[in-house]
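For reference, the structure I am asking about is given below.
In this view, the complex is presented without one of its protein chains, the others remaining in place.
In order of appearance the chains are A, B and C, and numbering begins at 1 in each one.
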Amino acid sequence: MVCVTKVYEKPILTDPVLIEGLPGIGFVANIVALRLIQELKAKLFAEIRSSSFQDYAATAENGEVKYPTNELYFHKGRNGGRDHIILYGNTQALTTVGQYELCGRVLDVAQDLGCRYIITLGGLKCEGKVDTPKLYCAASDPDTLREALNLGAGILGGQIFGVAGLLIGLGKLRGMRGLCLLAETPGFYPDAAAAREVLKTTCRILRLEVDLSRLDVAAEATRSTLESFGFIPSPIEKGTKEETRYQGVI
Amino acid sequence: MVCVTKVYEKPILTDPVLIEGLPGIGFVANIVALRLIQELKAKLFAEIRSSSFQDYAATAENGEVKYPTNELYFHKGRNGGRDHIILYGNTQALTTVGQYELCGRVLDVAQDLGCRYIITLGGLKCEGKVDTPKLYCAASDPDTLREALNLGAGILGGQIFGVAGLLIGLGKLRGMRGLCLLAETPGFYPDAAAAREVLKTTCRILRLEVDLSRLDVAAEATRSTLESFGFIPSPIEKGTKEETRYQGVI
Amino acid sequence: MVCVTKVYEKPILTDPVLIEGLPGIGFVANIVALRLIQELKAKLFAEIRSSSFQDYAATAENGEVKYPTNELYFHKGRNGGRDHIILYGNTQALTTVGQYELCGRVLDVAQDLGCRYIITLGGLKCEGKVDTPKLYCAASDPDTLREALNLGAGILGGQIFGVAGLLIGLGKLRGMRGLCLLAETPGFYPDAAAAREVLKTTCRILRLEVDLSRLDVAAEATRSTLESFGFIPSPIEKGTKEETRYQGVI
Partner (left out) sequence: MVCVTKVYEKPILTDPVLIEGLPGIGFVANIVALRLIQELKAKLFAEIRSSSFQDYAATAENGEVKYPTNELYFHKGRNGGRDHIILYGNTQALTTVGQYELCGRVLDVAQDLGCRYIITLGGLKCEGKVDTPKLYCAASDPDTLREALNLGAGILGGQIFGVAGLLIGLGKLRGMRGLCLLAETPGFYPDAAAAREVLKTTCRILRLEVDLSRLDVAAEATRSTLESFGFIPSPIEKGTKEETRYQGVI
């Protein structure tokens, strides 16, 4: 096993948009994707596991074992609206090679379903306190960029790390358009405020209507999932010696 | 070569349970597995070597060369009891990718023999002195969990590292049930006391009768094997300059 | 995906020379290759992407996404002159295995087009100020070496790191002649002076006429491209806290 795609169901989609929502800075993309899945009642149809994910399992409060995974959901647009594929998960790959492979698999699935447009989301780490997080964008081509700029996003400078950058770069090689939307965030915790800005603009671009008031709940669920994997330090364990208890077999 | 499975014999088994016993914290699983193999007179039927194991050989006291390996044993249950597959060895893989691959190979063999239930064992590192090591569990599903809870184990929190966690996570993808049993241990040496708690509960779940009095011998054998590989510092070498003598070709 | 070659057009070339110009010490090769591509109006015909390149994308000033890539250009010699293949790009591979694989792919393409001669370029890091950078050479065989020595280059001592060394070593296994030309450089910035020496000798060997006066422009373009990828620290960001703003999703 290196990277395994398990397809549970192959939906028939019309010109779907792939929306990326894996954990990253501020867990912005992760919150937005979870909120979209809930609101659109998107359906899980495929799962990707990679040997570049963490080599450990996590336990939920009820003792059930959870594992690092990426999931793909689909949503059929209502009233002639667009179809969507949402990439959700609790991790990105841990190595450069693993990231390339993971993105390759995601694009394989998306391309096979007719996808020609990718939107990647995320947080842009900034110093100090943020009142209203500003939104930044980058795109694979001028037309796609203009659309985001018209909605008030600024032009992004510098690098786009991880899956958010790779999916657009590798998608371009396959002739897919790509847009990256990042909101300012201090980056240390699941940031509902940054997620709100990203979700708002994503919805306007995709002509979706999503209730923005429940982002705090999605942020809290995101925190809980990622805490159990040790990606976010648990507030209970912090500063105690207890954390060493929670280390299983090497 | 990356990961090679050498099958010496393909046993016919009925609904066998896979019991994982590779070295980890406190070498708990390793001691239990050795004890089970001895007591059940389990038979070696396959060996797995990985290029993610150590790239060196060890020498036994008699000059014979030993190498890092994983072995699979089987045991046909007596009087209509269950059949067992025991995973034993002197190492886990050294890299994340190697661990995934190793677990994939183990599951390939187990699944091919009809296995649908995995029990992984280990130690849970804890601070300070432990009188009677407490047992913790996690499972792939509520039914399997309940069984362990009924026998007095507590619910495990946090991560399950290594093969003990991966086998359950990857097994679930193949529709296999999984249970992880960890006993408290300071973790620095082969811990017969922790192994006793894990073995006791494993035997009750599997309805096996095993003489618990000889665990010290199994712990001592485990220490000896792992010392020759340098995984446990030898008490003789410690604090002397002698250890530098025992370093062969780079 | 590990290493993917995308061939846009397969040119018919006669005994072409492969000229390597990837980023390295002083970005000497990179500047020379860019200048050659501009002057010869060489045409892009293939692209190589590797999962050992950076796992991030960069954004240009206009918001367009750029990604780590290697490109192959060709030029048909005028008036019966030689044909050329130019390897240009914004990165080398990040790992040893990746470097080998990348060179293998480059040689596959070159060999397929009839190439039997490779010239690799670069900088030779030296201490202190350099007035007129001295040129050094090494070659796969005495005849090729003599040609460069006759043009005033000195004999190179020590190791030739990266693609500049590997292409010659791996090319030799395929029966290709190889020459490496390195000019002295302090190595910290795109060094037009070192590039001038390398380009001058390369042109004499290949009987090419190239306007040397525009190397500063090529050096500036090289700096700008590599800065956007973060390979060269931007003078604007340096010493400010601003740089942390430009870090996208992990």
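Definition applied: a contact is a pair of C-beta atoms (placed from the backbone, for glycine too) under 8 Å apart; a residue touches a chain by one contact, two chains touch by 3 or more.
Note that the coordinates shown come from a computational prediction; the quantities given were computed from them, not determined experimentally.
Peer 1: Where does the absent chain touch, in terms of which shown chains it meets?
Peer 2: Across all of the complex, the chain we cannot see touches B, C.
Peer 1: Tell me which residue among C:Leu13, C:Leu156 or C:Leu199 touches the hidden chain in the full complex.
Peer 2: Considering all chains, including the one not shown, the answer is C:Leu156.
Peer 1: Which listed residue (C:Val17, C:Ile31 or C:Leu124) would be found touching the missing chain in the intact complex?
Peer 2: If we include the chain that is not displayed, C:Leu124 is the one touching it.
Peer 1: Of the residues C:Gly89, C:Gly165 or C:Pro190, which one touches the chain left out of the display?
Peer 2: C:Gly165
Peer 1: Of C:Pro11, C:Gly104 or C:Gly230, which residue touches the hidden chain?
Peer 2: C:Gly104
Peer 1: In the complete complex, which positions of subunit B touch the hidden chain?
Peer 2: Those residues of subunit B that touch the unshown chain are 1-2, 4, 6, 47, 49, 51-59, 61-68, 94, 228-230, 241, 244-250.
Peer 1: Could you list which residues of subunit C touch the chain missing from the display?
Peer 2: Interface with the chain not displayed, on the subunit C side: 23-25, 28-29, 92, 96-97, 99-101, 104, 120-127, 137-142, 145, 149, 155-166, 168-170, 172-173, 178, 180, 182.
Definition applied: only the chains that are shown with their structure count from here on.
Peer 1: Specify the angle of rotation obtained when superposing subunit B on subunit C by their C-alpha atoms, rounded to a multiple of 5 degrees.
Peer 2: A turn of 180 degrees brings the C-alpha atoms of subunit B onto subunit C.
Peer 1: Measuring between Cα centroids, which chain is at the maximum distance from subunit C?
Peer 2: B
Peer 1: Using the average of all C-alpha atoms in each chain as its centre, how far is it in Å between subunit A and subunit B?
Peer 2: 36
Peer 1: Residues touching two or more other chains, restricted to subunit B: which are they?
Peer 2: none
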